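All protein chains but one are shown at their positions in the complex.
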Amino acid sequence: MQITVKTFAQTREISKTPTLSIDVVVDSDTEATIAHVIAQLRELDRNWALALEGSILTAKNQQLCDSSTVLSPGDEVAFFPPVTGG
Amino acid sequence: MQITVKTFAQTREISKTPTLSIDVVVDSDTEATIAHVIAQLRELDRNWALALEGSILTAKNQQLCDSSTVLSPGDEVAFFPPVTGG
Amino acid sequence: MFAYIQEQDFDQGELYAQLQSQASAKTIGNTGAIVTFTGLVRDFNNAGDIDGIELEHYPGMTEKALSTLIDKAIERFSLTSAGAVHRVGRIYNNEQIVWVGCAAAHRQAAFDGACFLMDMLKQSVPLWKKEFKGDNSTWVEAKGSDDAAALKWMSER
Partner (left out) sequence: MFAYIQEQDFDQGELYAQLQSQASAKTIGNTGAIVTFTGLVRDFNNAGDIDGIELEHYPGMTEKALSTLIDKAIERFSLTSAGAVHRVGRIYNNEQIVWVGCAAAHRQAAFDGACFLMDMLKQSVPLWKKEFKGDNSTWVEAKGSDDAAALKWMSER
């Protein structure tokens, strides 16, 4: 299942990957979740493993979500550090 | 001891006296206070007696004060209802 | 710091600019937050519809009481500046009545300063409101909730 991954701020700098299209691979009887994406990205390389350490926020289609959120093909998933606007 | 009395809002309307110069009369061994002024005004007429009933605020020389505040000749004493600005 | 009592309407953008420029002049770069409050005439109340309000005040004392209150707020909340304007006379529905503004290093102090000014103004500045409709007018009674709001600040320190 193809999805788009985006990163921002420190997560973008550490992963060195602002955006990436990946194929989330899950068993046929399992729903793909944010947790699967995280696990797969961690395996990609050391930068991704570092980028996804600590308290990272996640969004699906531009809405905050958590690691159990279920994904559909074409979803946009974003990873970023706690926000500091205001 | 001559002082100036001022009234505002409902107190002015009920007393029918926006301003008044009065001679506060006290025993020679007593300090004149706001309480003496109130007692003297109540005796003046029924309007004053009504105007000074209930919760009335007092100011001496344009500063909020209470009935025990001591007066000096020439002081400006004001009586008015609780304020409702803002 | 500024404290104006006036009949004419005010421009809140100009008051904001004045506050910001005073705050910068005093402590350049130390102002991180500015909070403003504007009070407007609402055209209804518990007694029914009104055309507007009319404010009586105690000339001389009003200005002093407002200045004193602003100085207290600046000291208590370490504000980099504060200001207020209160109109008197006839003010029609939807018009502006009062403005307060507080500048501070951090947002909580700016919010607290503005709340404090409004709560205490309703307690210590000699202004009295009448509601009018046509030729009839009625004094607005002081509210117990306003007393409670002011008491909160007095008991906290």
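A few notes on this one:
Labels A, B and C are assigned to the chains in the order they are written; within every chain, residues are numbered from 1.
Everything that follows uses one rule, which is that a residue touches a chain if its C-beta (ideal position, glycine included) is under 8 Å from a C-beta of that chain, and two chains touch if they have at least 3 such contacts.
The structure presented is a predicted model; accordingly, all values stated were derived computationally and were not measured.
Among the displayed chains, contact with the absent chain in the complete complex occurs for A, C.
Along chain C, the points of touch with the absent chain fall at residues 11-14, 16-17, 20, 24, 28-44, 93-94, 105, 107, 110-111, 114-115, 118. Listed for chain A, the residues touching the missing chain in the whole complex are 6, 8-10, 59, 62-64, 78, 80-86.
Keep in mind that, in the parts below, only the chains that are shown with their structure count from here on.
Once the centre of each chain is set as its mean CA position, chain A and chain C turn out to be 49 Å apart.
A straight line joining the Cα centres of chain B and chain C is 27 Å long. Counting only residues that touch two or more partner chains, chain C has none. Shared contact sites, meaning residues of chain B that touch two or more other chains, are absent.
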